[in-house]
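Every protein chain but one is kept in place in this view of the complex.
Letters are used for the chains, namely A and B, taken in the order the chains are written, and counting of residues starts over at 1 for each.
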Amino acid sequence: MKTYRRELWFEVPTRRGFVNITPQVEECLAASGIREGLCLVNAMHITASVFINDDEPGLHGDFERWLENLAPFDPDGYQHHRTGEDNGDAHLKRTIMGREVVVAVTGGKLDFGPWEQIFYGEFDGRRRKRSLVKIIGE
Amino acid sequence: MKTYRRELWFEVPTRRGFVNITPQVEECLAASGIREGLCLVNAMHITASVFINDDEPGLHGDFERWLENLAPFDPDGYQHHRTGEDNGDAHLKRTIMGREVVVAVTGGKLDFGPWEQIFYGEFDGRRRKRSLVKIIGE
Partner (left out) sequence: MKTYRRELWFEVPTRRGFVNITPQVEECLAASGIREGLCLVNAMHITASVFINDDEPGLHGDFERWLENLAPFDPDGYQHHRTGEDNGDAHLKRTIMGREVVVAVTGGKLDFGPWEQIFYGEFDGRRRKRSLVKIIGE
């Protein structure tokens, strides 16, 4: 069995944003030499997400508006803020979007459906944060 | 290490519906000959879900009503529809329900709790779509 690990670093200049990280994950897979297996990609921070959806700006606008409605940014609105933080909403938004994806590796490629792309979802940006890529297989 | 891959195809005749795919995943596992490992099942489309819950029609009705409340079908309500689509709600519903499940394989069986069943969740049906089963182990 082979394994491969790499951290992907980001500094999203705004509080919230989505970054298509499919090319970087494909680079990891190529570097791993793994042809059959599973590829885990997860946010290493608890106010960020890794998810799969379409790379379409209108959809990303819909996600932004929808998440703001389900878990609004509100400096005075969360018990978590007693610790001095203002990012309670980001913990909830990331919960909706998910921490991680597991993608099949087949024939040396990410085994995607027609529109699947991997995104890093930032909900408390303006600082350096990272995701983990871990691939196992052979 | 052994690996196994199969696509499961669906054509749900309505816009939304849930299909219990546990028997097909069990067939995949039997065909794989894998006795210990992990089984990934994921939607290959970004308006569909694979999730685990109970096979109980009342619960499925609750999911339907709840998702419609959290992310209503609305042909005029999503920025994504500027592309000509009308399925913005389906992208959001699938996000709540999740893209994928990973199930342990133990002694050649899906290692389930008492009521766990795997479902394909369709949120933009009336056309042929598919899920992926990928099993690794030995």
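Going forward, a contact is a pair of C-beta atoms (placed from the backbone, for glycine too) under 8 Å apart; a residue touches a chain by one contact, two chains touch by 3 or more.
Everything quoted here is computed from the prediction, not taken from an experiment.
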Exercise. Footprint of the hidden chain on chain B, which residues?
Worked result: 1, 36-38, 51-54, 56-59, 61-63, 65-66, 70, 96-98, 101-104, 106, 111-116, 136-138
For this session: Spell out, residue by residue, where the missing chain touches chain A.
Result: 1, 3, 5, 38, 40, 42-46, 70-71, 78-83, 88, 91-92, 95-96, 98-100, 102, 130, 132, 134, 136
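The definition used in the following text is that only the chains that are shown with their structure count from here on.
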Seminar exercise, completed: In whole angstrom, the CA-centroid distance of chain A from chain B equals 20
